[in-house]
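Only one protein chain is missing; all other protein chains are in place.
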Amino acid sequence: MISFIIKRVLLIIPIMFVVSFLVFTILRLGPVDPAQAYLLNSRIPPTEEALKVTRAELGLDKPFFTQYAIWLKGAVTLDFGLSYMTKRDAFGDLIYYFPTTLKITFLAMIMVIIVSIPLGILGAVKKDSIADKIVKLFSFIGVSTPSFWFGFLLIYLFALKLNILPPFGFEGVSSYILPILTLGLMSSAINMRITRTSFLEHITSRSTKYLKIQGVSNNTIMGKYVLKNSMIPVVTSLGMHFGELIGGAVVVEVLFALPGVGRYVVSSIINHDYPVIQCFMILMTAVFIIVNLIIDIIYVYLNPKIKYGSII
Amino acid sequence: MKQLFIVLSIFLLFSTSYAHDEATLTIAWPINAGPINPHLYNPNQMYAQTMVYDSLVRYTPNGMEPSLAESWSVSDDGLTYTFKIRNAKFSDGTNVSAEAVVMNFNAVMQNKERHGWIALVSMIESFYAEDNNTFILKLKKPYNLTLQELSVARPFRILSPSGFLSEDTSKGIKAPIGSGPWKLKETKLGEYDIFERNDYYWGQKPKYKYVKVLVLPDANSRIIALETGKVDMLLGEGVFTLENYVRLSKDKNIAAYKSEPRITNMIAMNTSKDIMKDESVRKAILLAVNKEHIVKYILLNEETYAGHIFNPSLKYCNINEKPYEYNLAKANEILDKAGWKKHGLYRKKDGKLLSINLHYIGIDPKQKATAEAVQAYLVQAGIKLNIIAEESTIFYSIQANGFFDMIFNKTWGPPFDSGTFLGSMRKPAHADFRAQSGLAEKKQIDSAIDELLISDNETFIQEKYNYILNILHKRAVYMPISYEHDFALVRKDRVKNFQFGNMVTEFMLHTLEPSYD
Partner (left out) sequence: MKDKKLIFLFIMLGVIILSAIFAPLITPYSPYDIDLSNRFASISSSHILGTDHLGRDVFTRLIYGSRMSLISVLAIMVIILVLSLIIGSAAGFQGGKLDNVLMRISDVMLTFPTFILALFFIGVLGVGLINVIIAIAFTHLAWYSRIVRSIVLETKEKNYVLASKCMGTPKLKIVIKHIMPQVLSQVGILATLDLGHMMLHVAGLSFLGLGVQAPVAEWGVMINDAAPFIRQHPELMIYPGLCIFITVAIFNSIGERLKDRYKIKEDRSKESAV
């Protein structure tokens, strides 16, 4: 187990390396000239002369691999350059906004777990009952609803009509409730369905029947065997949903005017603020790799049958 | 449950009456007052600068009035101004003297570039203290707007010598100590600024002991604060929306005030930029937008329709030109003739799309709504208008460097309109200069402004005004939208005696009285 974790941690380095190279290359393949983007953001008219000066200033006149090497050298020391828009340290800006994003993502994740797993199990255990039908209906509605629209509906109902929660901005803990509900809806719905299917599969599986014949008590079967085994696909799905939640957080932050990376990143995308976009992608990669690692560890714990090597 | 409710409401009653010590006036503003440096601009808030500092003279619609100077005289050649300084004290108890005034003028003149928009700065030849209470100002040329420009919120306001950090205040000040009705007591970033009555004030003393200015960046939360009684009144440009003004003016607890129109709200078009160089495009834009409808339905008729860049009721500004009236068919005809042909939704000429950018301040709901309407009108003429929300500091730098096709623009209201505003059109750091710079007549316009500002011949001035305003109108440089009013919403149960300041940025809080109704 420990060697597995060490191996995985060591693997982070080459992955980050590859991602950084891809991100850097793809951005340079785009149709927008970074020097032009820089001038646009500085609100300087992009004359030939200004472009030339800016290219030299940003080192864009150097060969591609030199540019990458310079950038990588900075990136290793967390220096991703200055944002074209704000002229502040891109990493510093993102790190300033990042905790809010992570906070709502994690809280939404907790909501997804609390809502989807019990309800999914309920649906499976009481298959075809009214409860099951409600669970199925909920998950159907959940996967088809645009989250930002759902957010507006919540704002309208709870903030404007009932006046019990703040509509926008950050005014204490209660400000988190609506954003988290908005963010967690879709993932809860998907996960609920996966839990239900997986649980059903294991209840009706041959080995469960075998255990029953063996006289193992129903509670033991459910708790030890069915629950543990049926959680394997659920954990995988949760891992994937963490990424979806962070993506959704961008929308939710814009919608609820929360001080997360969302609004900052959206405006840097609109303005071709390359240093910020690069830094954002690297930061995201780091987060996803760590989350994937955690998921895999849980995965191995749940299912010791798989060899550690096979899922690398 | 019911008991809890009673307990809660008693608690609320108690806490509100406690929080509203009658001697404190609470208002709201989007950001903190800043360091309140009298000689600098953003983030120093003008309302705070006028609260804390005095100017030599005060502007009123009926003429100039004494302020720190209790009297003044002008030499026959119009070059020498002699000010008698009042026997007054700064809020730290030190005396106001002609020497202090000299220190302040020195500080301003060290940053001539920065204050270039105010023409007086380039007219000043010298200044000195003749004695302890006589200040002499000498000009290079006679200048008609000298007194008006001395009266504005910044930079010619007087900081106590004890507030100076060094001679050059642009590097910062030690403390905001002035001779105005209020002094700064406490600032908490992102939360509030508290001002306290200046007991040394030479004029009518404020009735309130304190003014607490809550920092509420969101327009909605400001209105909720007023409705729930967290603040006593709201005033100032853009502090609340017109919709909320109309709604709350019907509220029996609230007195709604509206000033005379003061500022022209318009869109400047950049005659030097790509597509916008084409006069037919500019004319078509003016004809394709139904401004009457914008004023009536978006500005809710609370502002006045504007046909020209200056309100014709201003001196010299009533020119004999008919405003551009909404005529979509004609707009389309002009564009067709100019070679802009429709391909699908939008027009093209030589393969180039008729696509134009309009910049607005993202958090200004009025600009946003107006921009959307203009966009929707222009699509009908086949013009693609991209409306771009800007953060406000970026917005002003776009104005300054001319990096726009179209941009919202405002005159500055009294006492700047129209003379000082015309004067600023000669300065490259202004949207107006940038917008006009593509005109063949730009040189003539500038020299006409030069001449009218130093002339004492009324007919001559009028002629020059006619020339300038006619060209700007004919060449379709501006889309005037409305003459803006100032608005205020005041809780009747808290505050009485409200009046508007003479300038848009002057709040006159010292005249307010607590109400015991």
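Per-chain numbering from 1; labels A and B assigned in written order.
Following the convention adopted for this analysis, a contact is a pair of C-beta atoms (placed from the backbone, for glycine too) under 8 Å apart; a residue touches a chain by one contact, two chains touch by 3 or more.
What you see is a predicted model; the values in this text were computed from it and never measured.
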| item | value |
| --- | --- |
| Partner chains on view for the chain not depicted | A, B |
| Candidates B:Val379, B:Ala400, B:Ala429 or B:Ile454 - the one touching the absent chain | B:Val379 |
| Candidate in contact with the missing chain, chosen from A:Leu27, A:Val216 or A:Ile297 | A:Leu27 |
| Of A:Ala56, A:Leu153 or A:Ile294, the one touching the omitted chain in the full complex | A:Leu153 |
| Residue in contact with the excluded chain [from A:Thr145, A:Ser175 or A:Ser205] | A:Thr145 |
| Contacts of chain B with the absent chain, listed as residue ranges | 290, 293-294, 296-298, 345, 365, 368-369, 372-373, 375-377, 379-380, 386-387 |
| Interface with the undisplayed chain - residues on chain A | 15, 18-19, 22-23, 26-27, 29-32, 140-141, 143-149, 152-153, 155-156, 160, 240, 243-244, 246-248, 250-251, 254, 265-266, 268-270, 272, 274, 277, 281, 284-285, 288-289, 292, 310-311 |
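Quick note on the criterion: only the chains that are shown with their structure count from here on.
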| item | value |
| --- | --- |
| Length of the line joining the C-alpha centres of chain A and chain B, rounded to whole Å | 45 |
